[in-house]
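Right, one structure below, let's go through it.
After this line comes chain A, so read on.
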Amino acid sequence: MSEANTNAVLSASDVIQCRNISDKKVGLFVTCLVNAMRPSIGFAALNLLEQAGCSVEVPQSQSCCGQPAFNSGDDEGTRQIAYQTIEHFEHFDYLVVPSGSCAAMIKKNFIEVFKEQPHWLARAKHLASITHELLSFLVDVCDFEPAGVKLDGTYTYHDSCSGYRSLGVYEQPRKMLATVEGLTQKPLNGHSECCGFGGTFCVKYSDISNEIVAEKTQNILATDAQYLLGGDMGCLMNMAGKLNREGHSKITALHTAEVLAGMTEELVSVKNAGK
Partner candidate 1 sequence: MTKQTNDLSRARIFKAIEDASQNTNMDKQAIDAEALDILSESEFARPQLLSSDASEALMMRIDAGLVIGTTCEKIDSLMNLPNAVKQFFSQHNLPSVLKVQALESLTSLSWEDIAIDVDIQQDNTVGLCMAEYGVAETGSFVVHSSANMPILLNFLPLYLIAVVAKSKVLHYMDDYALIANAIAKKGETPRNMCLISGVSGTTDIEGVLVQGAHGPERLHVIIIEDK
Partner candidate 2 sequence: MQVNKPENFNENVIKALSQPNLKKVIRRTTDKAESKRAEAVASFPEFEKARLQGQKVKDHTIKHMGHYLAEFEKNAIAQGTIVHWASTAEEASKIVLDICRQHQAKTVTRSKSMLGEEIGLTHAFDNSEIERIETDLAEHIIQLAGDPPSHIVWPAMHRSREDVVKLFREFHKDPTQSEEIVDLVASARRDLRAKFLNSDIGISGSNFLLADSGSSCTVTNEGNAELTITPPKVHIVTAGIEKLVPSMAHAVPLLRLLTRSATGADITQYITFHNGPKRPNDADGPEECHIVLVDNGRTKMLANGMKEMLRCIRCGACMNHCVVYKHIGGHAYGSVYPGPMGSVLTPHLNSLEVANKQTHACTMNGRCEEVCPVNIPLPSLLRSLRAQSWEQKYEPLTNRFFVNVFAQVAKRPRLFQFASACSLIAMKIFSRNGWIRFMPMASGWTRNRDLIAPDTNTFMQQYNAQQKAKKLTTKP
C-alpha cells in the first residue's frame, strides 16, 4: 500500500488543474462501515484525494453519520451523534465521505433533526454545504483525472440509491474509470435498482432484503464482468455477501476508489488467498 504523503509538493500545473484545491483543507470522514469492515477504502480515498492535490486530515473524533438512529426514527440519538460530526468537521473547507448514503445523511438529513434548534441548524446547514461524496468531489470539485492506472478486465457498476438519487453521482465514477487502461464496462441491467441493503432494513426485513439482493446478483452475473464496482460499502457488502453465499467466487466486489488507487490486484489476491 503506497504511503500516504500529506506533504507532497505540487507543481504549478497541478495547482491550476486542481483549481487551487491545495490551499483547501479536506476532512476525511471514513464512515463506520469502512472503518470496521474495509479500511482499504479509507486508504484509497486518502490516496486519491492527495493525488488530486488536496491536503487531507483524518480527525480522530469521528464515528458514524447517524443513519441507524435516523432511519429508526430516533431523532434525539441522531442529534447526539450529529453534534460530534458537526463540531469536529465544520472548520474544514470540505468534508469528504467515501459513501453516497453517509454523505447524503450529513448533507441532507442533519438539518431534519435540528429544526427546533436554530443554532445547531445553522451549523448543520454549513456542514451540509461543505460535504461531498468522494467520487463526485474528485471530479466536480478537484477536476481530478486518475493517471497511470492499469487494470485488465471488465467491470459492472451498481449505482447506490443515495448517491444516484440524492446526490446525482453517476457520470463521475464512470468518467474516472474510463481512464483506467485495459478496463472496460459492462452495463448492469437495473444499475440503479435498490440492492436491498437499506441500512436497518436488511436486518429488520432480512427476508425481503434477501429476495431483492438475489435478483440483483442475477443481473450482476448476467453481465459476466470480473469486477462489481460501486461507491457504497453497505451495498457492496450486501451484494458481495450474496454472491459468495451463492458460490460465485470469480467476481470481485470493490469500491471504485480502490480500483482508481491501484489497489485492485492486491485486494483480489487477498480475497483469493482467503479461499
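In the analysis below, contacts are C-beta pairs under 8 Å (C-beta built on N, C-alpha and C of every residue); 3 or more make two chains touch, one makes a residue touch a chain; residues count from 1.
How these were chosen: all candidates are chains of the complex that A comes from, given by their letters.
Worth saying up front: this structure is predicted, and the values here are computed from it rather than measured.
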{"item": "Of the listed candidates 1 or 2, the one touching chain A in this complex", "value": "2"}
{"item": "Residue ranges of chain A touching candidate 2 (in the complex, touch as defined)", "value": "3-4, 30, 32, 34-39, 42-43, 46, 58, 60-64, 66, 68-75, 77-78, 80-81, 83-84, 88, 112, 161-162, 165-166, 193-194, 196-213, 237-238, 240-242, 244-245, 270-271, 273-275"}
